[in-house]
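I'd like to ask some things about the structure below.
With one protein chain removed, the remaining protein chains of the complex are shown where they sit.
On to subunit A.
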Amino acid sequence: MSASTTAERRVAVGQRRAPSAQSWLRSDRRVGVALLAPAFAAFAVFVFYPLGKVIWLSTQGTDIFGQAAGFVGAKNFVTIFTDPQFGATMLRTGAFCLAVVAGRIVLGLLITIPLTTKLRGIPVFRALLTSPMVVSVSAASVAFAAMLAPGNGLVNSVITRFGGSAIPFLTSTQWAFASVIVVTVWGSIGFTVLLMLGAFGAIDHDVVEAAHLDGAGPFRTLWSISLPLVTPTLFFIVVTGAVEGLTTFGQIQILTGGGPANSTTTLVYNIYQSAFGAGSANFGLAAALGVVLFLLVLALSLVQFGVLEKRVNY
């Protein structure tokens, strides 16, 4: 997009300057198109074609092999929106996003702010606290599943050793949802802290010093100087956190399989279940759910850029 914009500007400038530049401009445009082609081809293959195919599939019935079996109009969407479970799934997905975003921001700040101080050994803590970043979601989930296991998991063994009664972290509808949120936040906290450390580190010392000279205490400096200056990073974390929340899959699949009693089934997990959940192969319904998710992510992004960004200091 930026290359063609540049080319267009050059066209405008060139026309004013000399008519002989026409041929040169055409070759410039060709170069622009040539440079764009690989990216466009990749987008066409991996984004536009699948998007078109999914929209088409969402209007199709499906046979037991997942093959399109004729036009059914809006039937798949009617199935989705008349399913009493769907509303609950959407609410759960929304709650999950909010919790993941809030967890990342609050916990991230609580970890990052002490790390910005210049104490001995802080680099070690920085390295330790950003380390979850390098652990894959699947590996972390398997480890958490083992630790939170109801029978002889580490956490429950400790709880019962000290006289408490075992907590069904992954097997009760009250706990499973919170457990998946905690694991998700844990998985993304390393990257969040890294981003925040960068943002806090980039704050101009002169500004902070000026605040000190004017008599601002550490809390006031944080609230009125540091936090406003890191809002672009916080905004980035909110956007990526919300998208992450909407699209979380691995943790749910490994920890709870969407259960118990659907209490951890989000929209993405619902798509997976419809398409690949033990022998389902209902690609028509899954595609329709995919279209719903796409519109949702798009709408969320638009809202975030339209509303939230106004509060960001660049």
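Everything that follows uses one rule, which is that a contact is a pair of C-beta atoms (placed from the backbone, for glycine too) under 8 Å apart; a residue touches a chain by one contact, two chains touch by 3 or more; residues count from 1.
One rule holds in what follows: contacts and distances are computed from a predicted model.
Trainee: What is the missing chain called in its UniProt entry, if the choices are "MarR family transcriptional regulator", "Succinate dehydrogenase hydrophobic membrane anchor subunit", "TldD/PmbA family protein" or "Sugar ABC transporter substrate-binding protein"?
Mentor: UniProt lists the chain that is not shown as "Sugar ABC transporter substrate-binding protein".
Trainee: In the complete assembly, which of A:V182, A:I225 or A:V239 touches the absent chain?
Mentor: Reading the full complex, the residue touching the unseen chain is A:V239.
Trainee: Given that one chain is not shown, which residue among A:I64, A:L91, A:V158 or A:A202 touches it?
Mentor: Of the listed residues, the one touching the omitted chain is A:I64.
Trainee: Give the residue, chosen from A:A99, A:V193 or A:A286, that touches the chain omitted from the document.
Mentor: Checking each option in A:A99, A:V193 or A:A286, the one touching the absent chain turns out to be A:A286.
Trainee: Since one chain has been left out of the picture, which residues of subunit A touch it in the full complex?
Mentor: These residues of subunit A touch the chain that is not shown: 1-2, 5, 43, 46-47, 50-51, 53-54, 57, 61-67, 69, 145-146, 149-153, 165, 168, 170-173, 176, 239, 243, 246-247, 249, 256-257, 259-262, 268, 271-273, 275-283, 286-287, 290-291, 293-294, 297-298, 301-302, 305, 309.
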